[in-house]
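One protein chain omitted, others in place.
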Amino acid sequence: MAIEKQGEKILEGKRVQVKKLNEKFAWTKLLPDDEWYPKAVRRMIRPARWNWSDCKAKLQEIASDPIPGADRRFIILVHEDTEEMMGTAPGALIGMTILNPGEGLKAHRHTSFAIYHVLQGKGYDVMQQEDDPEPTKIEWTKGDTFLCPAWTYHQHVNDGDEQAIILTVQDFPLLAAQRNLLFEEPRGRDNIKQVNKKFVPHKDTEGSFKLDL
Amino acid sequence: MAIEKQGEKILEGKRVQVKKLNEKFAWTKLLPDDEWYPKAVRRMIRPARWNWSDCKAKLQEIASDPIPGADRRFIILVHEDTEEMMGTAPGALIGMTILNPGEGLKAHRHTSFAIYHVLQGKGYDVMQQEDDPEPTKIEWTKGDTFLCPAWTYHQHVNDGDEQAIILTVQDFPLLAAQRNLLFEEPRGRDNIKQVNKKFVPHKDTEGSFKLDL
Amino acid sequence: MAIEKQGEKILEGKRVQVKKLNEKFAWTKLLPDDEWYPKAVRRMIRPARWNWSDCKAKLQEIASDPIPGADRRFIILVHEDTEEMMGTAPGALIGMTILNPGEGLKAHRHTSFAIYHVLQGKGYDVMQQEDDPEPTKIEWTKGDTFLCPAWTYHQHVNDGDEQAIILTVQDFPLLAAQRNLLFEEPRGRDNIKQVNKKFVPHKDTEGSFKLDL
Partner (left out) sequence: MAIEKQGEKILEGKRVQVKKLNEKFAWTKLLPDDEWYPKAVRRMIRPARWNWSDCKAKLQEIASDPIPGADRRFIILVHEDTEEMMGTAPGALIGMTILNPGEGLKAHRHTSFAIYHVLQGKGYDVMQQEDDPEPTKIEWTKGDTFLCPAWTYHQHVNDGDEQAIILTVQDFPLLAAQRNLLFEEPRGRDNIKQVNKKFVPHKDTEGSFKLDL
C-alpha cells in the first residue's frame, strides 16, 4: 500500500492564507502570572431583585402594536455585574415573554436550552427534534413548567383569552461565552449560524420572528 | 389591525402528537430534597497520572496499518472517576493524535474547541471559519501550541519525515453533558448533527475520517 | 544565594503514599477513538412538562409537620434524560420551596447561584457576602425575581399570612458535574466541604436546616 502524501493534495489548487512558522499571531500574548491574574479575575456579583411591578410595566409596553423596536415580545432581567454575559446570573438569564391572545411565534432552534414557567394564561408549544417524524403539541397553563431541550425546534402559541406571560430560563450567556451557541432562524439548514458579533439572532434574521399580525 | 389566530394556522393540516394538559410525561419526576441530594451529588475525582511509556506504546499500536478498529489515530486519556463524562478531568479531555509522515485528515468541525500542543514532528493545519473566503494554513513544529476555535473547519497534515504526535485539549465532555455538541462531518451543511446516542461521530460517519492511504 | 532543595524539605518527616514512575493508576485508561466515542456521547433530552397540579400536590405534602423525610420543604423537577445530572435540563435545576407562615431557614452558602421567582406569598431574604459588614434584608412579594449570587449566605423567611412558594433556578447540576460545588452548612468556616458521595448537603448536615418549629 502506498502512502499518499495528503498534505500536498489537500491544498492542491487552492488559494490559502499562510501563517509561517514563528510568525506571531497579533491576537496572542504570553503573560507572566503577576500580570495575568489581576486581569483574569472578575468582579463580584451582588445580590439583586427585579420587581414585578417594573417587569409588568415593561411587558405591557412591549405588548402594544406595533412592537416598539423589537421583533418579539421578550424582556431580559439583566444584572450589570455579569458584565459581558448580560445575564441575570453568570451563565444564565431569566426572561419574560408576553403574547397577546391568538399570537404565535415562528419556529427556530438553538444550542441553548430553555425552561419555561407559565406565569399567566394558557396556550401550547410546538416542538420537534431531528429524529421526530412529526411535531409534538405541548399544552400549557398557568403554573406549568416545561422544557425545550437544546437544538429542538419550538414555538409558543397563546390560544387563550388573556395575555400569556411565560418566565424563561436559558443558558444563553454561558454558551455565548463558550462560543458554542448556534441558531437556526428561521427553520432551514442554510440558516444555521454561529452566534457572534457578525451574526446577531433576531437582528440579522429580521423578519423571521415577526408576529403575523 | 386584525390579530391573526396563529395557533390555528401553525398546526393547520399537520399531523402532530398531542400532550394534553395534566398528562404526565413518563420521564419526569418530582423529588423532595432528601431523596434528590444523594442521587445528585457525584463521586470525588482522585489524582491520577497517565504514563508516557503507556501512551507511547498505545500510539505506536494505532500508528500501524490498517488502523486496528478506529478510523483515526487518536487516543483519549480517560479518568474513570469522571464516569459518564469519559474525560481526563470533568468537562475536559486530553487526547493524543499520531500521524505518520505524509498523512492527513479530512476536514470537519464541531462546537467544542481544540487546543493542540505539538509533542513531536512538524506539519500544518488547514482551518476555515464561516466568513473566511479562503482557508488558512497554519504551520506547526515541536513545542508550538495552537487553537482550533469552536465551529471552525480543521484538518491536520504531517509534512515532515517523522511521526507527528499532537497533544489535544478539548471541552468535548462538557459540551456532551450540556447536550450542545454539534458535529459537521464530513464538511457539508447536511451533515450537521447533534451528538448523542443516535448519532456518534466517527462511528456514524464511518469513512469520513478514513486516512487516504 | 543558595538554592534550597525544597523537595527534600517538603516531605521531611512526613508519611506519604508514593506513586512511583510508570506505576499504573487503576482508575486510568487509554482508549482509542472508536472505543471512546460511543461511551462518551450522551442520551438525547426529550421535551418535557411538569404539571402545576402535580407540583402543588407535592408541595402541600411536604408542607405538613413533621416534614416527611426531608429537612426542608423543597422539591426538584427532575428530567430523567439528564441522568446523573438529576436536573430539569442538563446543568440546571428548577426547584420549588414552600414555607408556612412564620417559617424561616438557617443560613448557608454554596458555590452554585440561585435565582428565585416568587410564585405566591411574601417575605424576605437575608443575604451576606464575605466583605459585607452587615447582612442585607431583601423583601419580596409575588412576582418578584431575586438573585443569591455564588458563595453568599442566604436564608428565606415567610413573614406573610399565607404559604410562600418560591420557584428556584440553580446551576447545581453543572457544578456537581464539574466537581467544583462547595457548601458551607451551617454557617462556619469549618463546615466548608466539597460536595460528593462522601459529603451530601442536608443529609450529612442533618439538623443544620431544620426549621425552628
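Descriptive notes on the structure:
Should a chain be cited, it is by its letter among A, B and C, assigned in written order, with residues numbered from 1 in that chain.
Here, a residue touches a chain if its C-beta (ideal position, glycine included) is under 8 Å from a C-beta of that chain, and two chains touch if they have at least 3 such contacts.
Here the structure is a predicted model, which is why all the values come from computation and not from measurement.
Contacts of the undisplayed chain with visible chains (whole complex): A, B, C. Screening A:T141, A:Q155 or A:Q194 against the full complex identifies A:Q194 as the residue touching the chain left out.
Residue-level contact of chain B with the missing chain is found at 44-53, 55-56, 77, 79, 88-92, 94, 113, 115, 117-119, 125, 127, 129, 131, 136, 138, 140-150, 152, 167, 169, 171, 174. Contacts to the hidden chain, counted on chain A, fall at residues 19, 21-25, 27-46, 48-51, 53-55, 58, 62, 68-81, 83-86, 90-91, 172-174, 176-179, 181, 194-203. Mapped onto chain C, contacts with the missing chain fall at residues 1, 3-7, 9-11, 14-21, 65, 100-105, 111-113, 123-124, 126, 130-131, 134-141, 144, 149-151, 155, 157-159, 171, 175, 178-182, 189-190, 192-194, 198, 211-213.
Methods note: only the chains that are shown with their structure count from here on.
For the pair chain A and chain C, the distance between C-alpha centroids works out to 26 Å.
Centroids built from CA atoms put chain C at 29 Å from chain B. Residue positions 44-46, 48-51, 53, 55, 77, 79, 90-91, 174 of chain C are each in touch with at least two other chains.
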